[in-house]
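I am attaching a structure below and will ask some questions about it afterwards.
With one protein chain withheld, the remaining protein chains of the complex are depicted in position.
Coming up: chain A.
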């Protein structure tokens, strides 16, 4: 049974890779949670994501995340978009040209503290606040003809504060996050701040017997991501088509073993209201996640 599911997961992962090669990509899902991280545990995740939007906007990026358990209650999270490639049909002097901006993205360093914890046999409820800083490590002008908001990186310092909660049981788990993201201006460009509200539900669909050493599990997942953003500004002037609200619902499937896991998630927009005309609208997106866990002896 285990072998059959491993083959199925490998086949699904292979199919997802093929889809990513032909489908385009942008938008963060799988938000930070309050799930336990052991002291000395390092979890590495890579998440290639592709989205397709109107006006020929296609985005493809690979987000790499490293989580480190510094102590039973304190964790550090480093998020970096290693490669970002945005394409769009840009109209200049009445002519339309397909342009692409490719380069390194920005980095976020988060600190998470386990504020509240209620554990039972096969269950845990946890609340953890996050404080993060956005580091302008990426490229903000790789193609001078592309609009600023379609460059691979913002070049702006920023902060992120969030409160996240997780309620996990043997058969399902639920997560929620509410947060606020704020940026400083850079070279006259001021990305709009945003309010984030996320929720996710995972339901175990395999195996049915847990009264043994369980080698792997398969979950069906449904995630909801909502953001309410202020407009981006250039030299104090609002950029039309930025800001507003975006709500996506993301169904997916997750395969997880003790040391590694993989997930495939579709990104489906439910609500899109932007401030001013001219905004590209999300059509759909895909995200593939690979996760690997290992231990180091170095911790507090």
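One rule holds for everything that comes next: contacts are C-beta pairs under 8 Å (C-beta built on N, C-alpha and C of every residue); 3 or more make two chains touch, one makes a residue touch a chain; residues count from 1.
We adopt the following convention: contacts and distances are computed from a predicted model.
Chemist: Among "4Fe-4S dicluster domain-containing protein", "ABC transporter permease", "Polysulfide reductase NrfD" or "HMA domain-containing protein", go ahead and choose the protein name stored in UniProt for the chain not displayed.
Modeler: Of "4Fe-4S dicluster domain-containing protein", "ABC transporter permease", "Polysulfide reductase NrfD" or "HMA domain-containing protein", the absent chain's UniProt record names it "HMA domain-containing protein".
Chemist: In the full complex, which of A:39, A:78 or A:228 touches the chain missing from this view?
Modeler: A:39
Chemist: In the whole complex, not just what's shown, which of A:97, A:131 or A:170 touches the removed chain?
Modeler: A:170
Chemist: Could you tell which one of A:98, A:133, A:184 or A:214 touches the chain left off the display?
Modeler: Touches the omitted chain: A:214.
Chemist: What does the interface between chain A and the hidden chain look like in terms of residue numbers?
Modeler: The missing chain touches chain A at positions 35-41, 69, 72-73, 114, 117, 119-124, 168-170, 173, 204, 210-217, 256-259, 261, 293, 295, 297, 299.
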